[in-house]
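One structure is given here, and the rest of the page talks about it.
What you see is the complex with one protein chain gone and the rest in place.
Labels run A and B following the written order; every chain starts at residue 1.
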Amino acid sequence: MTKKIIKIDRDLCKGCGICIEYCPKDVLVGSDDLNRYDNHFPEVLCAQRCILCRRCELYCPDFAIEVEG
Amino acid sequence: MITAAEIKEKYVRNHPSPFCPGCGGGMVLNAMSRAVERSDVEKEDIVAVSGIGCAAWIPSPHWRVDTLHTTHGRAIPFASGVKIANRDLEVMVVSGDGDCAGIGGNHLLHGARNNIDLNVLMVNNGLYAMTGGQVAPTTEHGERTLTTPHGNPASSFEVAEVVKAAGASHVARWTTYHMKELIAEVEKAMETDGFSFIEIMTQCPTRKGKKQGMDGIDMLAWYKENTSKDKESDKMFVGTLCDVEKPELVGSIYRQIDELGGV
Partner (left out) sequence: MMDAGEYFLEGNIACAEAAMKAGCLFYAGYPITPASEVMNHLSKELPKVGGRFVQMEDEIASIASVIGSSWTGLKSMTATSGPGFSLMQENLGYAVMTETPCVVVNVQRAGPSTGQATKPGTGDVMQARFGSQGDYEIIALSPNSVQEMFDLTVRSFALSERYRVPVILLADAGVGHMRERVKIPEEVEIVDRKKPSSGEKEFFDTSEEDHVPPMPNFGEGHELLVTGSTHLGDGSRDTASFSAQDRLVRRLVAKIEDNKRDIEDWEERDADAELVVVSYGSMSRPARGAVKKAREKGHDVGFFRPKTMWPSPEERLKEIGEGSKVLLAELSLRGYRMEVERCVDDLYVYDRLNSLPTVDEVYEKILEVLR
């Protein structure tokens, strides 16, 4: 099974939550922590659930997510 | 296939952008970049022309191509000058609804009439966002905005239909919910030899969403629920409104130069 890596640039994130909403497999959740702009950024709950649909990459308005795998 | 990291590296600069959380501006930037990557156009040949407003800031400075950030409403004539002067350049116009259809409405009509080979992306958020959320020509009748606190007494117009009637070769409408279709449509626009116009319904969570109790996610969901690819549906049509061959301005000008022996 391919290793899936979901890279999140937390400081680019503005906390809109679109990536979390559009992930069909609930891979992402909102963080408890805040980034430098006081936004809750997404965190990876379970990378292996990812089906590499890359909707998060496509819908993130801030180029903050990259999926490798 | 190019990765998201490579798209960002190759096409995007000055991030994070100043756009609000959940704004569709960055999504349009992403779609444009991916369309160019899919096309056979070289990045160095692209000139992105914009006017004034949030949408004008999508390419300037965030798109890593030649950019011309101009005056309010005038992106299309500036872009026309670029294209007529050098037809080898691929000229993209990114303009908000107020910029494109309000103050720049006459230029839009004549760009379409001339069928000049430009790719115009009208980022339609339904109001003037940068200045605080005033009513625009695309705001629905009755809608409350900063300057229509009692409801919009005027009516909106269907910009894409107007552009089609004015003579553009290629007219389409999508929303930021339809990212994949949008990317394909921008690529198609670039291939079109003539005036290509894509209306992109784009969420403005700050100026519009807040008034309606919606955030970016809600607004994207609204686009999903209230649009249809079926022309017969009562919902807002998304898809290609027209795609026809017509005489194009720049090619016609260069043909005359050739015929007259100009060098």
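We take it that a residue touches a chain if its C-beta (ideal position, glycine included) is under 8 Å from a C-beta of that chain, and two chains touch if they have at least 3 such contacts.
All values derive from a computational prediction rather than experimental measurement.
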Contact set of the excluded chain (shown chains only): B
From B:V65, B:M92 or B:A189, residue that would touch the chain that is not displayed: B:V65
Selected from B:C23, B:V49 or B:C100 as touching the chain missing from the view: B:V49
Where the unshown chain meets chain B, residue by residue: 13-14, 44-45, 47, 49, 60-61, 64-71, 74, 76-86, 88-89, 106-107, 109-110, 249, 253, 256-257, 260-263
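Just so it is clear, only the chains that are shown with their structure count from here on.
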Interfacial residue positions of chain B with respect to chain A in the complex: 3-5, 7-8, 12, 15-17, 19-27, 30, 179-180, 205, 215-217, 220
Contact set on chain A toward chain B in their complex: 7, 11-12, 14-18, 21, 37, 39, 54, 57-63, 65-68
